[in-house]
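Not every chain of the complex is shown here; the ones you see sit where they belong.
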């Protein structure tokens, strides 16, 4: 018996219109009834590995100790490897999911992989009538058996962590008098997180010019919080992850400025 | 050690497209692993304090004993106070959220506040990279520490409950031969709950004229349940909260009559 885990934190692109999330919970409940499953988010756009990887990266520092089960898996049933990646001291945490880059940033933020295996042992899988629901048949059973104390080495052959598919998170570029970034995330409220660190624009003053696609330029005020803004105004705040976000006050900055994930934004001091 | 609580009932406008709800669960799980979190509803319209306050009021009589965590917080990071309000005998329940009127009706329905504090003690908060996610950094930790037995007085200075922001729930007006109400809530099925008590229209007979905006008048039958209605017909039932609701049979009364929350409805006996 290896250590047991009490919590499985679960992220996917399964949505809520079908019973996928519920069936994964059911499988875990049957194998590891002691484990509590925390749903991080499931309404990510289908197949959107970038959004999923970012959501997982934002969450991972807050998840309870234990297992992370992350499933966005457009290559299900094909060549991509199903994996479990151990992180932290003495197997403090394990991330389970497809080897398609989804887990990479979260693994790095957790201190890097200490061990990885490919999930090939059928003894810890459900019999699959077809190959298209690996969440139910491969990943959930792996997470649940790990939670119940099965050693990770039982799940399949060890992999060299350096062979795992890397993640690709966009970096900002700093030029003299300008920072070139992009929108990482548009949240429900229309707040637009940029891949820009506050320190990168500290010398830019209180009014920042945002150069957007189609030669659009808008001025945004550096503010502390939403209610420092007037109606229709957009501002820049340090958001809850310590990054610069473009926001409105009870209004969607994404709608006002037509921003979406991936939109390029060039920031300069406003003249 | 104060009393511990086993259940945290959680309502917000966080939606399900982002990981906000999941991160709040994660924070609670890390601080108070024994507590069960019940999600009341999270897909309220962003910032819609009225809808949130009504949903909370409808729910509060059914929640399991313990803590209510309610977060609709357009003023996050600004001047509004984060609070915890104790209700019932011997701290039977505690409501945690922003002091912006959201909690007021639920507090009143729970017998009124016996004690209130402002959540200012950083020992019971998470370090916040930015001020915009108080659910994660202030409210969830407060709820979890309360659940784990931290006395409410530890969370911050006591407030006079009379200084809390009041709620504003719309009352109906009774005139001779008429009741003037409004739509409180349109549910998923298009049923439209009015702020009208059945007793207020008891003398109106079985057919009621609904005077709607744009001089629209429709006749509704007083019925016991949906299937008493024919296709395309609208009726009035006593709904599951004991209020009058405008309904159709397997059809949306809101669509048929173009009603939405806040729409005024004047009820008279049909001639």
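Note that the chains are named A and B in the order they appear, and that numbering of residues resets to 1 at the start of each chain.
One rule holds for everything that comes next: a residue touches a chain if its C-beta (ideal position, glycine included) is under 8 Å from a C-beta of that chain, and two chains touch if they have at least 3 such contacts.
Here the structure is a predicted model, which means the values were calculated and not measured.
*Asks:* For this file, in which 2 copies are placed, how many copies does the full complex count?
*Replies:* Taking the 2 displayed chains as part of the assembly, the whole thing totals 3 copies.
What we mean here is this: only the chains that are shown with their structure count from here on.
*Asks:* Looking at the complex, which residues from chain B come into contact with chain A?
*Replies:* 14-23, 25-27, 29-30, 33, 46-47, 74-79, 128-133, 136-137
*Asks:* Where on chain A is chain B touching in the complex?
*Replies:* 6-7, 9, 11, 16, 36, 38-44, 55, 58-59, 62-65, 185, 187-189, 191, 224-228, 237-242, 245, 247, 249-250
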